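This structure is in structure tokens; I'll ask about it shortly.
Up next, subunit A:
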Amino acid sequence: MNSLVDQDLGGSAINGSPSRLIVRFVQPLEDQVAGQRADSTKGVADLSISTSSSTSAVGFASSAPVFGLPELYDQSNNNIQLERFVDLVSSRIEDTQFFQNTIRHPTDSFKDEDSTDIEILQDSIYVTMLSKSLASNTVVPFEYINHPIVNVIATTSDEDLQIVQEKYFACKKSIATLPSWLDEPHTSMTLFLILVDSDKPEELQKGLHMQEQLKLNLGKKAVIAPVSFNKAKKADQAKFTLYRSQLGLEQQPGDDSVEIPKKVYDAFNIQLQDIIYKSMIPFMQREIKLWNEHTNDGDSYSPVKGYYSTGASEVIIRRLADWYFMLRDYKNSYTTYEMLKKDFLSDRAYSYLSSLQEFMVLSLMLGASSKVNPLENSASQRGKGITKKIVTDLALALVPSFPPEAYYAESQKLFKKLIDSKLVDDLCSGILMERLAYIYYCYDKPVFENSDPPKRQSYYEESNPFKLHRYKMAEFGLSKSRKSILWMLLACRKLDPTVKPTQVALMVWRIEKDLENFGFSSDRKDHYELVWPYREDSLLHELKQALEAVA
Partner candidate 1 sequence: MSRQLKQLGDDIWRNKVEKVNSELFTLTYGSIVAQLCKDFNYNYDEVNNELFQMGYSIGIRLIDEFLQKTQLSRCVNLKDTAEIVSKIGFKIFLNITPTVAHWAADYRSFGLILTENPLADFVELPDDGKASKKLWYSNILCGVLKGCFEMVQLDCDVSFIQDTLKGDDATEIRVKLIKILKDEIPAGEE
Partner candidate 2 sequence: MSYYFSIIGNNDAPLYELEIGTYHQSGDGTPHLPKEIHQLEQFIVNSSLDILQDIQFKNNAIFTKNLDNFYGYQIFSYLTQGNAKFIILTDLKSHDESLRQFLIEINELYVKTLLNPFYTVNNPITSSGFDTRVRLLARKYL
């Protein structure tokens, strides 16, 4: 029996309750942390810091930088998933008519076919990457969102009490070996879940007895969950399907699904809600009250380790704020986060600071926005504080009348920074580069379509081709599509035509289309100056050659 860590069961809440529960099964915490650690040692050896509370020895290479806990950023796992996703999208794109007719075998009759489908597919890659990297369930020391709150140990009423108790101690022991930046057992609540077969009355007795014993022996609360397997079998044939891959169980070839009778499933669901509302939330509220009353001065920030130890007051305040956040008390979470800002800044705990800012922004946008209404008199608020600036900027970008160039410029800068920081692998930076190209592409495109005023006809009956081309001054200099072309090329090079041929083919197609708008095309052999992109020593030529070789 596994210790069920961070586990919330059951899909949406029953009886139309507004609070929708999202259930995700994750690996046991120990495995997760161990995995994170292993990944990091694989990847960047000289950055790795081995931490374990048992030895509390911090072994790191002599050149170990002050800043860095790569084990915290479970990048390689994300990379593998993204890799898979890109391949999936690629194969879907390859199947589209558009790809077959326009890119693979270009014929004139298909030139104007609709490319919406592949654009949506293509965009999903960036969205996936973004959500994977933002919504990671990596356990990190600088926030408590993925840390365990309730430790549920599930058992059945016919289990021997002795074994259950041993299980508890084993579990406690394994938790004790977790890194010291992780919440220790005393901050999380342990709860026993005793499953009782309600078809057999004597089982309920046993369950009650076990509940009592656990309270006496260990001082831990136990919850009894009656489940009727018989009734479920007879009455309700509706099945609820869970997937092994989602459960984090080992996959068996061919059969990924596990079926649970709906009745049983519902029973669990109710139980889960009970645990959350009757045990977990009161527990959290109690703890919050406690932390509010006294904070002790624990260890302070260690730049070498890169984290605060659990006892530090910053940690407790942060946990307090995160718990406020989880309980949807955004006003309190915002003010509590605010308290920490100075400390993190003076300790140069930048990973803590950035995460803090993120959650401050979220708190503001979700609920504390009565303090700052991002849509009102935002101009006067700009630049006052970084958090407010972020919020106002975010909100302003959504206001149609505001010229978007400033945001494009800002996002460009940030994207370049991200790419140059080399934090991510080739695939990710390729995607980032493609996105940067897209930002450049957006420059002169209106955020919201508006109809063009009718063009005035020239009174000349025919135009003189030798006259200098007159620019439309209203749009002159706005377009950045040539920058976009450059970054698409860089993205192609990063993605490598031999590794991701479909992606590269798609981008090369786009590059050629854009080039054609400028009058540069491989068809213009008579004009040496117009075929420059296709010269034999150009990157575009090399990419096209490589694509041909692959196809």
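Picked so that all candidates are chains of the complex that A comes from, given by their letters.
Quick note on the criterion: a residue touches a chain if its C-beta (ideal position, glycine included) is under 8 Å from a C-beta of that chain, and two chains touch if they have at least 3 such contacts; residues count from 1.
These figures come from a predicted structure and were not determined experimentally.
Every candidate listed (1 or 2) is part of this complex; the one in touch with subunit A, counting any copy, is 2. Those residues of subunit A that touch candidate 2 in the complex are listed here as 440, 468-469, 473, 476-483, 485-486, 489-490, 493, 518-520, 527-530, 532-533, 535, 537-540, 542.
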